[in-house]
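Heads up, one of the protein chains got dropped from this complex, but the rest are sitting where they should.
Order of writing sets the chain letters: A and B. Residues in each chain are counted from 1.
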Amino acid sequence: MSEPNHARRFALIWGIASVVATPLVIVLLGPILPPGKSTEQAAGQVTDNTVLLGMATPVLLLVVLYLAYSSIYFRQPKGGAVLEGPAVRGDARVQTTWIIVTTALVLSLAAYGTARLLSDNGAGSGSGPTPLTVPKGPKLPVQVIGQQWAFTYRYPTYGGVEVPHLVLPEGKMIELHVTSLDVIHSFWARQLGVKADANPQVDNIAFVEPTKVGAFEVRCSELCGLWHGEMFDHGRVVTQAEFATWIQQAQVAYAPATKALPPYSTTYLPEPTRRGG
Amino acid sequence: MTTTAAVPTPQPTGRPLWRRLIGFNLLTAVALGVGGYYLGWFIGHQISAKSLAYQEKTSENDVALLVAYLFGVVGFLIGLGFANYPVSRLLGRPASLREKEEEGIGRYFGLCTDHKVVGMQYLIGIGLFFFIGGVNAMLIRTELLHSTPTFVGPGQYISLVGMHGTMMMGMMTSGILGPFANYFVPIMLGARRMAFPRIEALTFWLLMAAGFILTSTIFFGGFPTGWTGYEPLNDQAVMGMDSYIIFFALVGISMCLLGLNMMATIITMRAPGLTWSRLPIFVWSVLATAVLMVLAAPVLVATLTMAALDRTIDTSFFIPGGGGSSYLFENLFWFFGHPEVYILALPGFGIVLELLPVFTRKPLWGYRLAVSGMLGVTLLSFFVWQHHLFVSGINADLRPFYMLSTEIISIPTGFIFLCAMGTLWKARSSFSVPMLFCLAWVFNFLIGGLSGVFVSDTPSDTSTHGSFFTMAHFHYTIMGGLIFTFFAAIYYWVPKMTGLRFNERLAKLHFWLMFIAFNSTFLPLFAIGMMGQPRRVSQYAPNLHALNTWVSISAFVLGLSMLIFIANTVYSMIFVRLPVAMNPWRSKSIEWQIPTPVPVYNFEQVPVFDSDPYDYGTPIHVGGTRPEPAGA
Partner (left out) sequence: MASPSEGLPLGRTVPPVPAGVEIPPEPPDVGARALSVASRLLAGATTFFFLAFIFAYFYLRSINVEHLWRHGHIDPNQALGGAMIGCVVLSAILAIVSGRQMKAGSRSWPAPAAGAVVLGLAAVALQCIEYTRQHFGPTDGAYASVFCAWTALYLIAVLGTMYWLETQVATELRARREPAPTSGDIGRADELIAPALDATVFYWAFLAAIGVVTYVVLYLL
């Protein structure tokens, strides 16, 4: 009877694989994980993704290696009568350990996620009209208005001017107020690490602090009808000086339009969405 | 009492064909369905022709279409004979269990109260609509070969996406419960029938009517909302939206009745000795699913009723301009919608754990843990729905709670993994096709579960929400979880149902092609999503073109694997017709101990159970009988 100690052997294989693979995954994949580091929030999400990936790797290896191991070693011999396996119906120790370990893992994940969410002021996600945590210090409010099928942006502190492309100053906390004039849209600026649904009659607030100058994509990520796929454009993060010049020019350039607009409000009562109406 | 009365008496052979076509059958049903549709259309126009101004401008009339659909369904059901019994009861005739039925092949084309016939009907019917949903997926991937709308217009594209999603989410809820639970749960319980055979038949025919109605949306302009039907886009959409509403409402009713029937059967009709702790694990998973169906589906029906009223008589449940809220729809929809995804997943758990002992020749490892895992998932799935709304701004201060509840649900799901892995430990596995599909489930659902950790974590979800990442995640859990086990069940049980066996070589080819193509299709989607492609768009960034092309080609191979399956079915079941051995898998479960084909009365004697069906394996400490492991 020279059956190897499968439990020990498998534990060894899994242990070595995890010890090798997990740091490799973190070191190699971590830096290239989306959404990049051009804002505080995006950088936070990269950290979050890296931590989750680091935790997922051993679990993935456990099950995949287990499948491979059991498929290789625990099979019916070829030919001959069908052999029966051992009539084991459970193992209280293994089950208890499993429950304890998974519970600890899950609770720590939830705790970590909550801590990250709160410490990062919503981590770039739409946090509703009254966010649980609000960053201290001065903030630049910018309103994002979704309508079929474009986003426009209003700067309430600059006379409520409304522009078709988002421009944000670097190094300043931005307070995005996302709302919609018709159906549900979702404002997704991937490189900024921001996503917030635009609901009619709702002022959905998200905080983001750009740290790098450059362009970013804006897409709608909630199905909003015919041209949902075309609802994308680009925005820019510029230096504070450039922003000051740009917003002055914009105020002048869009002055006639601003006059025609309704006064700035956190939400706008939408037109009836009836067909043909 | 004898059940001889239940056996259909042979039809007189001399009966002419035209005489047999008159009566309550599918032909009458279609005729009355069409008649009812036009009657409803006419009545609907009389009700609302002048009341709503926009209808004249746009030649749209939701009232007419909704009434037409409802009348059509009622006519269809009357034609099948579903009204006969209620009317006879109204007149005070005594209760009965079965309808008088056609004999022979005709049984499969009408109202039949034999649970085995209903199981077969479900298998074919659901297979048909699964095929339509699959063709939609192929068209979607064809369009995504280009980064701009080329193959279909943007309107057709979102309609395709909506039809694919709705068809799959609606039809496949009954994908395992319909065919396999209807067929095998009564047998596994040692019963002769389901508790309510007419309701059982009704669930099937409702589902068929529903599937037809959803397909008919192409005649009314399709619908732009995807399977979630979010308001107020729902309210804004053209008449095709009504098809979605009626479809999902009918599916909801069918689901609720199916679950009710299953639960009543499992609770009341277990044979002597079949205690709760001896119940096959598949029956447990059906029970857990049924709980979700009975409680979650009514909320869907209520929600869609509100949506239909918003669209017709101008109520304002979801219309912000009238005092309603789009959040209300999201809340109600996902209160149904999250249990719904477990309605899809749970039967898969049951199939895997039911089949693994057969192919590993070991008892199910951790029976109680598996049961508590299923019940835990059932309970928790009612408390997680707002994780679909992490970035919506709805109740943002509840997000830590929903993050916690969502992540806690992975504990009972983990039990299922542990039980599967425990059963594999020191097993004597033989890798028949059903076993391969079960092992593939372990891998797929693992990827699905681990990617679920990313979407359940709010900061990570900010990036992944509404992107292809999420789409890949739920395809791993639903296609990788449900559809793979669906095929495991087909390869395992259809030989019992038909008495014929599948071609093994084609089946293996199907499995490997499907498994590889599935992963090759959906693994890259995680990356595509992370790189910025939202769901349901036919326009994407040019730098994602190469990956999308790869995914599309893989998807076509996945489609090809389904064609191989169809070819195998036609080849094995119609042309070659090799009879199956009495118990080809050497299963100890009761359905394999009774004759093939299963007689109409299932059992001559009501069986008495003295153990669970996992009595495999040799006791460990019987000296010397333990053979050497194969790889040692």
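The definition used in the following text is that a contact is a pair of C-beta atoms (placed from the backbone, for glycine too) under 8 Å apart; a residue touches a chain by one contact, two chains touch by 3 or more.
From a predicted model like this one, the values you see are computed outputs, not experimental measurements.
Chemist: Quick one: say which of B:47, B:70, B:264 or B:547 touches the chain that got left out.
Modeler: B:264
Chemist: Looking beyond the chains shown, say which of B:96, B:372 or B:503 touches the absent one.
Modeler: B:96
Chemist: Among B:136, B:285, B:331 or B:477, exactly one should touch the missing chain; which is it?
Modeler: If we include the chain that is not displayed, B:331 is the one touching it.
Chemist: Determine which one of B:70, B:83, B:132 or B:309 touches the chain that has been left out.
Modeler: B:309
Chemist: Spell out the interface residues on chain B facing the chain that's missing from view.
Modeler: 1-7, 86, 89-98, 104-108, 114, 116, 191-192, 195-196, 256, 259-260, 263-265, 267-269, 294-299, 301-303, 305-306, 309-310, 313-317, 320-325, 327-328, 331-332, 335, 498-500, 577, 579-582, 595-601, 604-606
Chemist: Touching residues of chain A against the unshown chain: what are they?
Modeler: Its contact residues with the unshown chain are 201, 269.
The definition used in the following text is that only the chains that are shown with their structure count from here on.
Chemist: Taking the complex as given, what residues does chain B use to touch chain A?
Modeler: Within the complex, chain B touches chain A at residues 54, 57-58, 60, 149, 154-155, 157-158, 161, 224-226, 228, 230-233, 235-238, 319-321, 325-327, 360-369, 389-397, 399-400, 403-404, 407-408, 410-411, 414-415, 417-418, 421-422, 424-431, 439, 442-443, 446-447, 450, 453-454, 456-463, 465-467, 530-532, 534-541, 586, 614, 616-620, 626-632.
Chemist: Per the contact definition, I'd like the list of chain A residues that touch chain B in the complex.
Modeler: Interface residues on the chain A side: 1-4, 6, 33-35, 41, 44-45, 48-49, 52, 55-56, 59-60, 63-64, 66-67, 70-78, 82-91, 94-95, 98-99, 102-103, 106-107, 109-110, 112-114, 116-118, 120, 122-132, 178, 182-184, 186, 188, 190, 193-197, 199-205, 217, 219-230, 232, 269-277.
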